[in-house]
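Below you will find the structure I want to go over with you.
Missing here is one protein chain; the remaining ones are kept as they sit in the complex.
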Amino acid sequence: MRHLLSTRDLGRDEAVAILDVAEDMADVADREIKKLPALRGKTVVNLFFEDSTRTRISFEAAAKRLSADVINFSAKGSSVSKGESLKDTAQTLAAMGADAVVVRHQASGAPSVLAQSGWIDAGIVNAGDGTHEHPTQALLDAFTIRRRLHGASARGRDLDGVTVTIVGDILHSRVARSNVWLLSALGAHVSFVAPATLVPIGIRGWPVTVGYDLDAAIAAKPDVVMMLRIQGERMNAAFFPTAREYARQWGLDDERLAKLPASSLVMHPGPMNRGLEISAKAADSAQSTVLEQVANGVSVRMAVLYLLLSGNAGEK
Amino acid sequence: MTARLVLQSADITRALTRISHEILESNRGASDLVLLGIPTRGIVLARRIGEILDSIEPGSGTVGFLDVTMYRDDLAKNPTRAPSPTQIPAGGIDGKTVVLVDDVLYSGRTIRAALDALNDIGRPRAVRLAALVDRGHRELPIRADFVGKNLPTSSSERINVRLLEVDGVDEITIEGGDA
Partner (left out) sequence: MSILITGATLPDGTTTDLLVDGGVIAATGSGLSAAGATVIDAAGLTALPGLVDLHTHLREPGFEQSETVLTGSRAAAIGGFTSVFAMANTSPVSDTAGVVEQVASLGAEHGYATVRPIGAVTVGLKGQMLSEIGAMAGSRANVRVFSDDGICVSDPLLMRRALEYVKTFDGVIAQHAQDPRLTEGAQMNEGALSSELGLAGWPAVAEESIIARDVLLAQHVGARLHICHLSTAGSVDVIRWAKARGIDVTAEVTPHHLLLTEQLVRGYDSRYKVNPPLRREEDVLALREALADGTIDIVATDHAPHPLEAKECAWDEAANGMVGLESALSVVQAAVVDTGYLSFADVARVLSSKPAEIGRLAGYASAFAVGDHANLTLYDPSVSREFGVEHLHGKSVNSPYLARTLPGQVIATIHDGYATVLGGELLPAEEVARSARSTSAEAARG
C-alpha cells in the first residue's frame, strides 16, 4: 500500500486484510512490552493543519508502538500558521527524511494533492481532509463492529448483512463518507438519517438508503447506530432552526435508546456533545463502543502504518 | 527440476517421536514446558509433538504459536509481509522452558527473530529449539537442541517440507542443485 487516501478505493479483500493485521496489533496492547520493532528507524510525521489532539495522539501512539520516530507538526505556532504553503512544508519534510506523513487538512483533497505532487516521496495517510474522507476512522469503526460481533474469531470476516444507520450532519461529515464506502464494501447495509438540509445532493447512486425519521430507523432494529457530532455553526447557516429542535428530532435520547435492541451498538466518532446528539446515558451504556473505538484506533493505525512502511523500496 | 524424496510419512513420525522423548529427557519431565510453533508448519509440528507428549505424560503438551514477522531483520528488503496470529498459552512463558518448534533450520535468522519476540513477551527460564530438518549454512551462532534429520544441502538446493494438515501429505523432498 503506497498511500491511504480514501476508503473509496479499498476493495473488500484489502479492507479485511487491514482489519486482520489490526487484530495482531491489538494483541500487542495486552503485552507487558507494548512495542514491536517493525518500523525501527522510520520517521512518521504528523502534519496537522487542523487541530485534533485525539487523532494526532492516536497516530503518535501507533507509530511509537512500532518503534518508529514521530515528529509532530501542528498548525498553531509553526511556520504553517504563518502561511507557509503546503508545497514548502512538504518539501521541508522531504528534506528532513520523513518516511510517512499523516495529514489532516481543512481542504478536501489536500492529501491527494500531496500524494500526486512529487514534492515529497513519503507515504501519505489521510487523517481527515475537509468534508471528504477520514479512512482510518472508518477502518476503526469497522474493526470495532467486527470485534463486537465476532470476538476472538473476527479474523478473516467481513460485515455481511450488518445494518448500520448513520445519523446526523452527513453533508459535512468525512466520517460518514468514509464509512459508506468501507462498510458497504464489507457487505454491510448502510442508511442515513438526517434533516434534508444535511443530506448531500445527488447521492441517489450511493450504496445507502436515506431517511429523515430517526424513530422509524430505530424501529427497524439496526445492528449499529452511529451518531455524528452536530456543530452549532450550522444553525446560523440555516441548516436547522435550533439545537433544541435538532436534539428532539435526531438526538439519541434515553427514550430512543430504550427502544433500541440491547444487542445494537451505539457508536460515535467523538468528540461528543452530550445532551445534544447523544444522551449521557446512551454514551455511557454497555452498548456504547465509544471508548473501544479509541483503543481500536491505535491498533488500526498501527496496521496502516505497518502496511505503508514495511516492505521494500522497490514497491514504492 | 527433479525432487528427491528424503523423508516419508513414517520417517517423520519416528523423528517427532524421538524428539518428544528427547525433550522430556532433557527437561527431566514435563513440568513447565511450553511448545511454541513458528508459523506455518512449525505450528503443525508443535501440535503433533504436544499430542505425543500428552500420550506419554498426560497434560504435558502445552502448545501455542509465535509469529515472528515483526521481528525479522529483512522487512525493508522484501514486499510487505502480512503477520500471522500469536497465541501464548494461558500460563504465559515467565519461568517456563520454551521449546521453539520450526520445520527447517537454515540461516538461523528466523530463530533470532523468535528470541527477540520472546524477549518482549516475558522471561522464560530457558529457550530450546526443535527443528524437523537442519540443513546447515548457519549465518548466526544458533543451534538446534533437538533435530529430526540433518540434511546437508548446497545453497542452490531447496528443501520442501509438506505436512498432512497443510499440504495433504507428509513428505520432505530436496530439489534443484547443480545437477
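In this document, chain identifiers A and B correspond to the written order of the chains, with residue numbering beginning at 1 in each.
In this section, a contact is a pair of C-beta atoms (placed from the backbone, for glycine too) under 8 Å apart; a residue touches a chain by one contact, two chains touch by 3 or more.
Because the structure is a prediction, the values reported are computed rather than measured.
The hidden chain, counted over the whole complex, makes contact with A. In the complete complex, the hidden chain is touched by one of A:R65, A:R104 or A:H132, namely A:H132.
When the omitted chain is restored, the residue from A:R146, A:R174 or A:H189 that touches it is A:R174.
Which of A:K87, A:K221 or A:R248 touches the hidden chain is settled by the complete complex: it is A:K87.
Along subunit A, the points of touch with the absent chain fall at residues 8, 85-87, 105-110, 112-113, 116-117, 129-133, 174, 177, 200-206.
Throughout what follows, only the chains that are shown with their structure count from here on.
Note on chain placement: the centre of subunit A and the centre of subunit B lie 40 Å apart, centres being C-alpha means. Here subunit A touches subunit B in the complex through residues 1, 17, 20-21, 23-24, 27, 31-33, 35-38, 66, 155, 306-307, 310-315, going by the rule given at the top. Of all residues in subunit B, those touching subunit A in their complex are 67, 69-71, 75-86, 116, 119-122.
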